[in-house]
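One protein chain omitted, others in place.
Entry: chain A
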Amino acid sequence: MSKANTKAVKKKATRRQKKDWVAGYLFIAPVTIGLFIFYVFPFLQNFWFSFNDVNKFNMATFNGIENYKQLFHEPDLLLALKNTFLYAIITVPIGLIISLVLASFMNSKIKGKGLYRTIYFLPSVTMAAAVALVWKLIFNGDYGILNEILGVFGIEGQSWLTNPDTALFCVMLVGIWSGAGYNMIILLAGMQGVSKSYYEAAEIDGAGPVQRFFKITIPLVSPTIFFVTITGLIGAFQVFDTLYMMIDMDKNPAFNAVKTVNVLFYQNAFVYGYKGYAAAISIFMFVIIMIITVFQLWGQKKWVNYD
């Protein structure tokens, strides 16, 4: 090949490359422009707002770290943090255990798996706001069915959702009920990726089903467990629909007992209209979620198994 020829080829290649650039930008343009307008710019503006007093007409006046100072003096902050953490610390592990057990049953050779799977998945396609309403009725202290069932076992019923000691646990129960089937499917997909030969070998060695579950299934699906835990934690920190629907914000005496950081944010931003202060709360939430995620990413090295 002559020198002129290679040059021509090179030139042609770059022209094609440039054409590719244009095509590339055209392909990503709608999403990228949309994300900049509705996510990147809002992220920056929200950050800016957190250092401003934003009035009812959305005029921002810079006030330094006043919002953050106020946040750390917020009488409800500790309570909201406690509730948020409590919700996450209880719903995520319990939900995970239930989904793991369900998934391993679905991965066994029992009959009727298809039907079981469909029914267990049902809550995940159901609107949380609607589900919250029926659970509210079930938990009703005066004529709820739960008290009736407990009465059969001689347990004294009570007004579950207006009692500050029990209200949050009721919302947790609904959270676990809603999410178990969804995580079951994700974990099941992880389990189906595990080679059958491990199980066959273990069975020949005389390992029982429980042993196989702990020694083979759990370590080999640990990446999926990790995924479910992370997404579950992030979801738990943002729980809102069920709380809002099950606990009446204005009249429920238990409301303060179940207030989470997300509810604190919602109230300040969209009920009271303290947008600058609410922006600071959202940043605070973000920082907490980041710390937990980083902590998890660091911790996963110890228990997550990538082969």
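Points to keep in mind about this one:
The rule is short, and it goes like this: a contact is a pair of C-beta atoms (placed from the backbone, for glycine too) under 8 Å apart; a residue touches a chain by one contact, two chains touch by 3 or more; residues count from 1.
Here, contacts and distances are computed from a predicted model.
When the listed names "Phosphoribosylformylglycinamidine synthase subunit PurS", "Carbohydrate ABC transporter permease", "FecR family protein" or "NADH-quinone oxidoreductase subunit H" are checked against UniProt, the chain not shown comes out as "Carbohydrate ABC transporter permease".
Within the set A:Ile145, A:Ala201 or A:Ile291, the residue that contacts the chain not displayed is A:Ile145. When you scan A:Met127, A:Ala201 or A:Ile291 for touch with the missing chain, the hit is A:Met127. The chain not shown here is touched by just one of A:Pro93, A:Pro164, A:Gly193 or A:Gly299, and that residue is A:Gly193. Residues 17, 20-21, 23-28, 30-32, 34-35, 37-43, 45-46, 49, 58, 101-102, 105, 108-112, 116-131, 133-135, 137-138, 140, 142-145, 148, 177, 181-182, 185-190, 193, 209, 224, 227-228, 234, 237-238, 240-241, 244-245, 248, 262, 265-266, 269-270, 275, 278-279, 282-283, 285-286, 289-290, 293 are the ones on chain A that touch the missing chain.
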